[in-house]
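Heads up, one of the protein chains got dropped from this complex, but the rest are sitting where they should.
Take a look at chain A:
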Amino acid sequence: MKREYPDSGTSSSGEAAPKGKLPASAPPSEEDVDELLAALGYKVRPSEMADVAQKLEQLEMAMGMGTAASTAPVSDDMVFFPETVHYNPSDLSTWLDSMLSELNTPPPPLPAPSMAPPPSVPSFAPAESSSVNFDPNPISQSDPSRERKRMRTGSGSGSCSSSSSSSLGRGGAGTTVGSEVIEPAPVATPGLPVVVVDPQEAGVRLVHALMACAEAVQQDNLKAADALVKQISLLASSQGGAMRKVATYFSEALARRIYQLRPPVGPISDPSTFDSLADLLHMHFYETCPYLKFAHFTANQAILEAFAGCKRVHVIDFGIKQGMQWPALLQALALRPGGPPSFRLTGVGPPQPDNSDALQQVGLKLAQFAHTIRVDFKYRGLVANSLADIEPYMLEDESDDGEPEAVAINSVCELHGLLARPGELDKVYHTVQKVKPKIFTVVEQEANHNSGSFLDRFTEALHYYSTMFDSLEGSNGSPAEPPSPGQTDHVMSELYLGRQIFNIVACEGTDRTERHETLAQWRRRFSLAGFEPVHLGSNAYKQASTLLALFAGGDGYRVEEKDGCLTLGWHTRSLIATSAWRVMAS
């Protein structure tokens, strides 16, 4: 064991506060922090240590925490900072600054803006025709000649959508850079968070068989793999609960990979293409478990805060689907002190095989809702095969009101698909940079399912989806209860997840669109692309936790804060992460 002590930071002998310290707003990077504290989750630069210590002392004094504490009477006004929103507690210096500044300038009486629990609006079923006219700002009133100018290619089926599909083709015109291969973002410290909820002997053997099969596939030992697939279904059939279901999906995907049926067929094929089944499954997943609700809720909170004081706002949803995220935000904006802004929504979605204009339907319903709560609302649907097909001009503000638009871009599980084709993510970053949003909210699965090694990918996915499936089981209530009517929803949710499993395991190349990466990997990508984080704080955390208590069935859900982002997980395993970004000031 080492006897020499690694540099334990600055010595305690009366070191003066460092001169010329870095601006408080620049958080410490990974390299220049005290190693020992960093290992425990706190980032403090050695040069700032004495300064941080001084701030702690000031805070303690202000909070009356001196030696006389035990004799001081306990009073109600010793509850400190009840309204403070805390951000990024790992950055001690900034955290202390925010509290010290609150002490010096008491907070204003207005409460911080916050999201209420989602309003109970009827859920938007897909493909439901609406007979209600929407107004007061019908999009179809736009000048047809302007429409033609806006729509460079193709023809939308409705006057409120512009199509950007076939003519632009994949990857956007002229945006691919040679034949560069998309490398998965490097993982600095690969970890494998394992939560075992079913430690039975049979479950262990099943996992072992699955892993062995995956290894055989990796080594192209198809005979062994085939034998193992059969063994797995035997083992799975004697198993119960989440493990059996997970094993079944994984072994089916392995079988598909072994037999290499091209193209993949059946209901568990490519989950990223639009079809009414995908929509239905997505809806059921949204209803049944809290992951997507968490995503919407936390993203909305960040958007709400970014829009504070703005009179005209524009939200661009990179994957509008049924628009379930937006009623809650509209509600919160309607209720904010000072009244709602005028609200414009651009909803992006894939082309529909039957040429129906689902995007328009979504817009209709949202407009109807906005009308009931008196929020000035405009909508545009944008049909695109890929986000990389979107050009900045499609998103620009065309009105000639003096007041500029505040823009928020929102992406829930839409970015990872871009990693399947070289250059697409970069194109999207470029477009976002041009649009200059106040905030870019991003939600992604918290897992690395994009490793170049099939086996690593398989292993990660096995643990991830085991935990996911277990959370679905867990929120069913006790196994002894008879199945309730709502439980068919779980089958749908399982299929929704099963499609992702299938894609990760059985597909390759451009077909493999479920290329999830971790927060750490995304952070690196965003940073390289010129974005800086916008931190999510303790208010969003608290409300997300409250929401979980209200809506989540199971006891095991946990919200966590990590470096300014929020994650939702099952027990100790984070499964989905919300982060927010803005263009770095140059």
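Criterion: a residue touches a chain if its C-beta (ideal position, glycine included) is under 8 Å from a C-beta of that chain, and two chains touch if they have at least 3 such contacts; residues count from 1.
Everything that follows uses one rule, which is that contacts and distances are computed from a predicted model.
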item: Among "Sorting nexin 4", "Carboxypeptidase A2", "Alpha/beta hydrolase fold-3 domain-containing protein" or "MICOS complex subunit MIC10", the UniProt name of the subunit that does not appear here; value: "Alpha/beta hydrolase fold-3 domain-containing protein"
item: Residue among A:P290, A:G323 or A:G556 touching the omitted chain; value: A:G556
item: Hidden partner chain, residues of chain A it touches; value: 1, 3, 5-6, 8-13, 15, 34, 36-37, 39-42, 44, 49-50, 52-53, 56-57, 59-61, 63, 65-70, 72, 74-76, 78-81, 86, 89-90, 92, 189-197, 199, 203-204, 207-208, 211-212, 215, 455, 459, 463, 538, 541-542, 545-546, 555-556, 558-561, 571-574
